[in-house]
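Shown below is the structure under consideration.
Of the protein chains in this complex, one is absent; all others appear in place.
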Amino acid sequence: MNTVATGLLAPLLLLPLAGAVLNGAVGRFLPKSLSAAIGILSIGAAFVVALLATLQLHGLPGAEAYGAAALTQDLAEWINVGPLVASWALHFDAVTAIMSLVITGVGLLIHLYSAGYMHDDEGLAKYFAYLNLFVAAMLSLVLADNLVLLFLGWEGVGLVSWLLIGFWYKDAEKVDAANKAFIANRVGDLALMLGVFLLFGLAGTVHIGGLRDWASHMSPEQLTAAGTLLTASTLLLFIGCTGKSAQIPLYVWLPDAMAGPTPVSALIHAATMVTAGIYLMVRLNFLFILTPFTLSVVAVIGLLTALMAGAIGLVQNDIKKVLAYSTISQLGFMFLAAGVAAPAAAMFHLVTHAFFKALLFLGSGSVIHALSGEQDIRRMGGLGQVLPSTSKTFLIGCLAIAGFPLTAGFFSKDEILWGVLNNQQVLGSPGLSAVLFPLALFAAFLTALYMFRLYFTVFAGEQRLTDEAKSHLHESPAIMTGPLWVLAILSLVAGFAGLPHFTGLHNHFHHFIAPVIAPTEALVRSVYGPESGAIWGCVGAGTAAGLSGMGLAFVLWGRGGETPARLAAAWPRLHALVLNKFYIDELYALTFGKALQVKSRVYDLFVDNLVIDTVAVGGAGWLSTFSGQLIGRLQNGNLQRYITIAFIGLAFVLFLIARGGVTP
Amino acid sequence: MNVEQVLFYLFAVGAIAGCSGVVLSRNPINSAVSLVAAFFFLAGNYVLLHANFMAIVQILVYAGAIMVLFLFVLMLLNQRDEELGPRTFSIAPLLGIFAAAVVSVTIGAGFMSYRNATANFPGEVPLSFGTAEQIGRSLMTTHLLPFELVSLLLLVGIVSAVVVAKRRL
Amino acid sequence: MSLTLEHYLLLSAALFTIGAVGLVTRRNVIVLFMCVEIMLNAANLALIAFSRFHLMADGQMFAFCVMAVAAAEAGIGLAIMVNIFRHKKSLLVDDLNVFKN
Partner (left out) sequence: MPWLTLIVLSPLAGALLLAFVPSEHKEAHRMVGGFFALLSLLFFLPVAAGFDPSQAGMQFTSAAENVAWIPSLGARYHLGIDGLSLWLVGLTTVLGVVAAMAGVNSIQTASRTYYAGLLTLLTAVLGALCSLDLLLFALFWELMLLPLALLVGTWGDRQRVAAATKLFVVTLVCSMPMMAAIFYLWVKGGSTSFDLADIAATAQGLPVGVQQALFLAFCLAFFVKLPIPPLHTWLPEAHAQTSTAGSFVLGAIVFQAGTYGLIRFAIPLFPDAVYWAAPAIGILSAFAIVYGALIAVTQRDMKKMIAFSSVSHLGFITLGLFAINQVGMTGALVQSLAHSVTAGALFLLAGVLIDRYESRSVDDYGGLAAKMPVFAVLFVFLIMAYAGVPGLIGFVGEFLVLAGAAGSWAFSLTPGNVHFGSLPTGPDTTALVIAFVAGLRVVVGAIYLLGLTKRLMLGSVTGSRFSKTTDVTWAEAAPLIPLVFLSLWVGLQPGFFTSRMDASVKGLLSGLVENSTLAKETAANMAAQQETVANWNRDGRSPEAWPLQRKQAAANGGAAAEGHTAQPGAANQGGHP
């Protein structure tokens, strides 16, 4: 490991934290503009620090060597018990650099936007405190040099997400959504924790660098011996990822999480927190590559999620829910990439997705803001003229996510598709890829379809607004549209950071993160050799899928007409099934929710009260209760019975003495 | 049988009779009066044992002070006759009686076996034995600490009796 | 045959037993007190007999202390009795069970 100690990482982590503490402690007494300024400036400063650190990292010699070049900073001891050592130690390599630039950069834009969006809310200081705290937690997640510290960030973002989803806590539904998110996340966290324990048991360390050394120095016998447990641990880690990154089976919390303020949805539930799972898979790619079974599971789950969420997104009517399902679907794409051993593609899509999905969420926020809180797209329409900036930027976002040629999404999505086509052998079952690729194309088609359905329904056609919404209709202020334009430009140009290799141009992005994903790359290259011919075909197929989705959307929704309704009427069952999200929520409520309640009641009433407390004899509570009752019977307060017992005891003792058995 | 023996048996029978009266009579006042009688007989036995001071104290404190207190309380509370025998059948008192009997027999047997029947009293008793003077000297010298503790105990007893009786429950 | 220690000890044991039997059979709390007094006196008798046997005053000291304890006990005990009677209108042990559900 080529690491250089630096002093830049602590400020990067602590600046947002300081902002959070300041706003949390005294924000209530400050004017709103000042609390907003504290929040924005602390993130802005963190962004500058992240840039400086990235520059320093870029200048390091040997960044191409196998052991990734990185900046490190040890802050303090944290947990140090025998073999379990986890310090407050930060590690900044290429992947971290990208993640922290996204977190602080997009975070800064969203903070700016929030200052406009939330300016009327009485809890503004609290809001900025939470938002800063979130950035701090997310940074600790990506900066962690060991899995325990990573887990701290992992749980930390979950906690702040809970606070922010339930930000308007007076509404019981929003609180329920927040609790649901936290609990679903906790299921994932448990799996992650167990995965970490397993790794700790196998490798004897929780230090990521140490794990990397361990994984790369394993002998064949060791790998064979550890195979099952290693697969189990990577599977557990992946389950952890499905919780945080909203994949099947734990995705159910994300749509509900839209109860939070819209900028929060943009930052946490689109751009950063939900990508933590991808980050973890990339960060630990040296482990996942050793377990082909896990990789195929990841790929399949990712693709299934992408398809299912895309289908659900197609029929939702809440603008934010559509975007939420879109996020789930795009995350599925990223997992698909990670699953086919294309972590660079996953990472690239993560970045571009952060830009255009944040843009789309902020745009939807702008629409909601303009319509005084209206979120149902059936009561929108024709907003293109009224909200010029919003609609233009929204269109750019839609083009990017649909993979319109030369937008950011075009490059990143094609790289994923190429990975699916190319890396089929990594999955261990070549036949799988034959299924995966067409389905992935279909998912790309779905993406374009539902996104442009949203665009056309909201911004094109005739206005279907309520009177109340009409009366306040206005374009958002500059502090909100500014970030939109910045993100729009990024969505357009970010793709050029990762030009595909076959064009003969330099892929800066891939080159930059190559040291981190070297184990995977090494394997893939060693199996397949240099990239080969079918690339243009792949690009063509991907582009065609996107364009045809857009075209179909235009046909169905762009010109008005009754076609969608007729389609829905033609297959009522199917439509209801998709509209109701495949009844997964109900299924969970019925199985886990009810089962938990029933079990709890049964334990409480039957086991605890009846078996342990009442049916004492022979039951599990024999010792406590029966003996308690026995003694209780003796100690019934009857003085004379006590005396009798005392005499019996005395007689017994005297008898023993008289017998000469015991000498007093 | 010399006089001493006659007196011992007399006092012994009297004491046992008096105590039995306590246990057997239904009226608590009768019990109390029987107990006073038993105390007198016991005091007689003390005299036989050359514990003259203790005999006096027995009569003054026990028969005089304590039992008067008992009687006073009994009169004050106006206790009616108690029905003897168990209200509901219970094995416990029977067991208790049995145990008490065992205790008694064992204690007796134990004492009997103590020093194997060489337990004759020493014939010569010093004149000063059991007198107020000897007791007093002993109390002020060897047994000063117990004496002080007893006085403290009595003080606490007085105070708490006052407190308890004063407080309304 | 002259009087021996055993005579007194047997008398003491007999009195103790009578007191004990009273303690387990009687119901009136004041009578129970009297039975306790009987048992204390039985102990006193044994102590004084030993004192005579050893020709040492220590036994009488013990008896003296016992007597003081008995006096204190009677004082406080009867005060409590009076109070309980005021409260419960009864002095029978069956009625005084505070633990009973």
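Letters A, B and C name the chains as they come in the text, with residue numbers starting at 1 for each one.
As a convention for this text, contacts are C-beta pairs under 8 Å (C-beta built on N, C-alpha and C of every residue); 3 or more make two chains touch, one makes a residue touch a chain.
Just so it is clear, the structure is predicted and the values come from calculations on it, not from any experiment.
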item: Displayed chains contacted by the hidden chain, counting the whole assembly; value: A
item: Which residue of A:Q56, A:S216 or A:Q463 touches the chain not shown here; value: A:S216
item: Absent-chain contact - pick from A:L34, A:L60, A:V175 or A:L439; value: A:V175
item: From A:F92, A:F151 or A:W557, residue that would touch the chain that is not displayed; value: A:F151
item: Hidden partner chain, residues of chain A it touches; value: 64, 66, 76-84, 148, 151-152, 155-156, 159, 162-163, 166, 169-172, 175-176, 178-179, 182-183, 186-187, 189-190, 193-194, 196-198, 200-202, 204, 216-229, 289-290, 292, 344, 425-426, 428, 501, 507, 510-511, 514-515, 517-518, 521-523, 525-529, 596-597, 599-601, 603-604, 607-608, 612-613, 619-625, 627-628, 631-632, 635
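The rule is simple: only the chains that are shown with their structure count from here on.
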item: Pair exhibiting more inter-chain C-beta contacts, B-C or A-C; value: B-C
item: Distance from chain B to chain A - Cα centre to Cα centre, in angstrom; value: 86
item: Distance from the mean Cα position of chain C to that of chain A, given in whole angstrom; value: 81
item: Where chain B touches two or more other chains at once, by residue number; value: 92-93, 96, 100, 103, 107
item: Residue numbers of chain A (touch at least two other chains); value: 638, 640, 643-644, 647
item: Complex contact set, residues of chain B against chain C; value: 2, 4-5, 8, 12, 15-16, 19-20, 22-23, 28, 31-32, 35, 38-39, 42, 45-46, 48-51, 53-54, 57-58, 61-62, 65-66, 69-70, 73-74, 76-77, 79, 82, 84, 87, 92-93, 96-97, 100-101, 103-105, 107-108, 111-112, 114, 117, 119-122, 125-126, 129-130, 134-135, 138-139, 143, 146, 150, 153-154, 156-158, 160-162, 164-165, 167, 169
item: Interface residues, chain A side, partner chain C - complex; value: 635-640, 643-644, 647
item: Sites on chain C touched by chain B in the complex; value: 2-11, 13-28, 30-31, 33-35, 37-38, 41, 44-45, 48-49, 51-53, 55, 57-58, 60-61, 63-65, 67-76, 78-87, 91-92, 94
